[in-house]
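Excluded from the complex is one protein chain; the other protein chains are retained at their positions.
Here is chain A:
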Amino acid sequence: MLEAVELTKQFKQHKAVNKASLFLERGEIVGLLGPNGAGKSTTIAMISTLIPPTSGDVRFNNESVIKHPHKLRNVLGVVPQEIALYSDLSAKENLQFFGKIYRLSGMELKTRIEEVLEIVGLTDRQNDLVKHFSGGMKRRLNIGVALLHEPKFIIMDEPTVGIDPQSRNYILETVKRLNEEKKMTVLYTSHYMEEVEFLCDRIYIMDQGHIIVSGTKEEIKNILSSEDTIQIKVERANESFIQALHQNPIISRVTVQDGLITILAPKEVNLLSTLFKLADETKTVLTSVEIKTPTLEDVFLHLTGRALRD
């Protein structure tokens, strides 16, 4: 249905997006995952026709949207990363304003507003000013505005940043419901792996402007199927132990974060005995050792050598 072909965006010296290609089929939820500054928002802005790409193309039903954005815009809802609302207006007034610019009016506008308020769970608070809303409520209304004109395709840019777990779950459930009940196609951006794992059929992972991997959850995790992820806690941080891990030829990657040592190594080898031997040699007391099934987080770590979030 929608296809982005080698999208590139150059800001002065800096290439924010570099030959990113992706596609969405009707009815899918597709995740776009990546750390801060990966280029997710820039990619989305190009796909949603807000900024022109430096090179590359966006095709909607096999037609380029760059010259003729209207066919896409008519069926597209965009939930921006920022709260794009008038904070001095009430929830209802915001919906009225954005409804009007979508050429809705009269009874139609009224029923749409009621439906949207219902979907995002703000019916009780519709007359409160947005500036008095909690972060989660603002986020929900931010989504609601994008639903007014009943889009077939919705792009959401980190719709859950900085909110409480309840609101977050509510939003995730809402997205799932919209997809299942209204057959909405969703492009969902996040830097939370769990969200993407929960929602998405297919996933693109982006880093430093490149799409570094794509596929279904299983396909992506299979990248790591030949490797084990082991997390170790030690009684006292010990530089020589870490050194020894780094120098060991079987271990493919070592990262230390908040006292937690994460190592990746091929499945076949008997890593545990090696670990205990190294600990013994460096007089390190291990307090826990855990072999984990790989997460998308681990895939990212494996591919880039960096954690997704710091």
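Just so it is clear, a residue touches a chain if its C-beta (ideal position, glycine included) is under 8 Å from a C-beta of that chain, and two chains touch if they have at least 3 such contacts; residues count from 1.
Just so it is clear, contacts and distances are computed from a predicted model.
This complex has a chain not shown, and the name its UniProt record holds, of "Protocatechuate 3,4-dioxygenase subunit beta", "ABC-2 type transport system permease protein", "Acetolactate synthase" or "Sarcosine oxidase subunit gamma", is "ABC-2 type transport system permease protein". Within the set A:1, A:66, A:89 or A:161, the residue that contacts the chain not displayed is A:89.
The omitted chain makes contact with just one of the residues A:74, A:111 or A:222: A:74. Residues touching the missing chain, restricted to chain A, are 48-52, 73-74, 76, 78, 80-86, 88-89, 93, 97-98, 100-103, 129, 145, 149 (touch as defined at the top).
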